[in-house]
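A single protein chain has been omitted from the complex, and every remaining protein chain is retained in its original position.
First chain written, first letter: the chains are A and B, and each begins at residue 1.
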Amino acid sequence: MNRTILATCAVLSLGSAVLWEATNGLRAFTTETARRLEVLDSPKHIPDVELVDRTGRSIRLSDYVGEAVIVEFIYTRCPTICSSLGDSFNRMQRNIKPRGYKARLLSISFDPAHDTEDQLSEYARLHDADAAIWNLARPRLALELKSVLDAYGVVVLPDGAGGFIHNAALHVVGPNGSLTGIYDLDDDHAVLQALARASR
Amino acid sequence: MSEGRSLREPLLLLAIVSIALMRKVFEQNLVSHMLLELPLLSVCGSVLARRFVHVFDRLGQTVDAGGATGVALALLIFAFWMLPRSIDQSLSSPLLELGKFVTLPIAGAVLTLSWYRIPRVAIGILKCNLVSMLLVMSWIYTVSPSRLCNSYLRGDQDLLGEIVGILGIALGVVFGTSVFIGSTGAELPPKISSKREWDTANDNP
Partner (left out) sequence: MAEAHVTRAPTASPCPAEAAVKITMILTFVVLLLMMAFGLLMRLNQAAVVQLDPTMFYRLMTAHGIGMVGIAGMSGAAIMWYFVSRHASLTGWVFWALLSSFLVGVVAILASIFIGGFAGAWTFLFPLPAMSGGVWDTGAAALYLVGVIVIGVGFLIYLVEIGRALIQRYGSLSNALGWPLLFTGHQDDAPPPTVVATAVIIVFNGIGTVVGAAALTISLINLYLPSFTLDALLAKNMIYFFGHVFINASIYMAVVAVYEIIPEYTGRPWKASRPFIAAWNAVMLLVMAVYPHHLFQDGVMPAWAMVMGQIVSYANGVPLLVVTTFSLLNYLYRSGIRWDLASALLVTGVFGWSVGSVPAIIDGMISVNNVMHNTQWVPGHFHLYLLLGEVAITLGFAAWLARGEAGELLSGWKSRGLIIYAIGGFGFATVFLVSGAMSVPRRWAAHLPEWQFQDQLGSIFAVATILGVGIIVIPMIKRLAMTMRA
């Protein structure tokens, strides 16, 4: 009996410890909340991969010296969530200028085969992208695409109908090039607060 | 007959390994991942353990009186694999994937080894708990405004929620009716309490 109590307690405490760890202290039950919590707790370094923007110019995150960058992941054919992402970037750019935040916007396509320079430009036109603030780009190589997505924790799945399913969010990369926050695309308040902090 | 018996364990191990080899098929969508792969692994572990009930009986009586330790361990393992996050991670981390193929058969095995020691009340509670957890899980999967697993489609999630809900209701009905049907006589058939009785009951059907 006593040994049973000991054994049960041992199992329970070990198990609870594992569950506690596995849920970041009962705060994150899904991968999405976990990835958001984790970057908040400890900002994550992002590999400085070379991208090609909509004018064919090659760019890197490290080009944005002393500025925060909000990154979103899209594919231009997306009929739903990506156009919401576009809308929220549009709201962002209208807020950044008047508030004088040192921040830029970057849409990265995870469908480089299809999203050529023309497609990206068309998407920019549709969403009224202000070229001074908002740039659009795609990785050059499939391998680089994977390393970028993995670094951010974005998972892209074919939806079986020629499109993709992906976890959409706004990713704030601080001036020092590390990912400091991930927010819902309609959580303007939190994103702007993060930018204010980064611009200080 | 004895040949069949000695073949059983290797066959079961083979089954676990082949599930592991075929994991891409099972893990292609959420429903088969959660409702086929995970339960199959536990069932293999459970059947595998049946032969060893008496081997572990002595040990069980000291460290697992009333089945407490075994039930706790199994429930914790199941709880871990009910986290949408663990499911996602098992796809991206080989270590976790391996963990899944090890821990789930263990959970099934441990539950089987403990089963004969669990008091009847506790079994009743476990059944009630199973039904209500399935229903709550069904609710979570169907009402969640977002995808719970980044690796699976929203449609899969809804389907899983619905199937789990139906499963919960069906089990509830089965457990419920079983208490109404019993022997018509005034006494229950003799309750199987010790492992020896269980063995004999199994060996001479």
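Keep this in mind: a contact is a pair of C-beta atoms (placed from the backbone, for glycine too) under 8 Å apart; a residue touches a chain by one contact, two chains touch by 3 or more.
Not measured: the values here are computed from a predicted model.
K.L.:
Any idea which chains on screen the missing one touches?
P.N.:
Its contacts among the visible chains are B.
K.L.:
Of B:10, B:94 or B:145, which one is in contact with the hidden chain?
P.N.:
Residue touching the chain left out of view: B:145.
K.L.:
Identify the residue among B:7, B:25, B:59 or B:136 that touches the chain left out of the display.
P.N.:
B:136
K.L.:
Which residue from B:7, B:25 or B:128 sits in contact with the chain not drawn here?
P.N.:
Answer from the full complex: B:128 touches the omitted chain.
K.L.:
Provide the residue numbers of subunit B that touch the chain removed from this figure.
P.N.:
Per the touch rule, subunit B residues meeting the hidden chain are 119-121, 124-125, 128, 131-132, 135-136, 139-140, 143-146, 179-188, 191.
In this text, only the chains that are shown with their structure count from here on.
K.L.:
Could you please state the distance in Å, as a whole number, between where the Cα atoms of subunit A are centred and where those of subunit B are centred?
P.N.:
Here the centre of subunit B sits 38 Å away from the centre of subunit A.
K.L.:
Could you please specify the touching residues of subunit A with respect to subunit B in the complex?
P.N.:
Touch residues, subunit A against subunit B: 1, 3-8, 11-12, 15-16, 18-19, 22-23, 28-32, 34, 155, 157, 159-160, 165, 167.
K.L.:
Which positions of subunit B touch subunit A when the two form their complex?
P.N.:
It comes out as residues 62-66, 68-69, 72-73, 76-77, 79-80, 83-86, 88-89, 146-154.
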